[in-house]
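One structure, as structure tokens, below. Some questions next.
With one protein chain held back, the other chains of the complex are shown just where they sit.
== chain A ==
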Amino acid sequence: MLQLSPFASNCLFFTSFAIVTTLFGKLLLHIDINKRTYNHVPGECGVIPNLPGILGLTTSTTGRLYMTTNSKDINTDQTHLFTFYSDNRTAREIEIRGGPPKWRLTPGALSINSETSNPNVFVHNKRTNNIDVFETNEQNDAWQYRKTFKDEQFEGLTDISAAGLNSFFFVKSSIFGTNFALNIIERVVPIPTGYIYFVSGNNIQQISRVSFPTGIVYDSVKKSIFVTSSTRNSIYRMKVQVKNGIEIVSSKEYDLGCSPSSIWKDFDGSFLITCHPVKFRYLLSLFNVITSSPSLILRVAVPTDKDKPLTITQLYSNDGATISNANVTVRAGRSLLISDGTKILNCHL
């Protein structure tokens, strides 16, 4: 037993006390114990009937909205692809043509590339943990299978953003994707355990580490990727360029003030972001202590000038009674679609 002098032991105690107290205080502030939501709708809102929740959502340049849905029955594996028509709020199932023998698709995250007249859709196939690419035909709501990207790194993929006909970015939120307790720690403690990858042809390249990324968007006009970090309450803008592979030229982090769970790029270049405004209620709902937690939808414009702040507008806010833990949002015409995984809320803008 090391014998410390009384003075040294006092110093050690008070220093440890200060460090532990500071960390605990920061943690309490971090999980938003003094925050709450106030309800706000942009227009008339209603739940779309007879339609399960959204797992993935994307649009083509023509405004065509594609979404993947899951069944409310968790035991069955009935995931489907739909085209959504916002004018009459109906959905039509997509026919998939081609594909390898015995191939089945369980779609997760998806993204669209509009370089050709028939946009290509990149879909994370959660059954095979591959990325399947389809060529769309918007005349008859059919997708033609084109190819598959295979890599073991696709396991645990959170979001994907197409960069070209044969290239895309994707993020993985965590190292411990399947371990619930460790995953919770990763959601709360802001250490960069998440990954950002770039895939081009057969090459896969890890380009950065971010703390719990939840969404990614590649903007070809700005030659930047935008990544939301749930733990840091922030959005990153990373300028990328192709040299020997792809590399990040510069990176800038902007504070959102809430915990983002998804990101979608609108046609004017702004982003629609879903957020957890009160983090401790979100954590409690993960542990099933409470049945709902608040939802928040923001429109975020990231300025071209690095020194200017974000322009943030609130589009929707709810205490969880109407929609809980919203995790996907998209605009289709004058409709704002919000999903929490079990239902789709349609709000008139």
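To be clear about the criterion, a residue touches a chain if its C-beta (ideal position, glycine included) is under 8 Å from a C-beta of that chain, and two chains touch if they have at least 3 such contacts; residues count from 1.
In this text, contacts and distances are computed from a predicted model.
Peer 1: Of the options "Ribosomal RNA-processing protein 43", "Arylesterase", "Trafficking protein particle complex subunit" or "Probable electron transfer flavoprotein subunit alpha", which is the UniProt protein name for the chain that has been left out of view?
Peer 2: "Arylesterase"
Peer 1: Touching the absent chain in the whole complex: find that residue among A:21, A:291 or A:342.
Peer 2: Selected residue, touching the omitted chain: A:21.
Peer 1: Can you say which of A:207, A:248 or A:312 touches the chain missing from this structure?
Peer 2: With A:207, A:248 or A:312 as choices, the missing chain is touched by A:312.
Peer 1: Could I get the residues of chain A that touch the absent chain, sorted low to high?
Peer 2: Chain A touches the missing chain through residues 10, 14, 17, 21, 25, 28-30, 32-36, 38-45, 257, 296, 298, 312-315, 317, 322.
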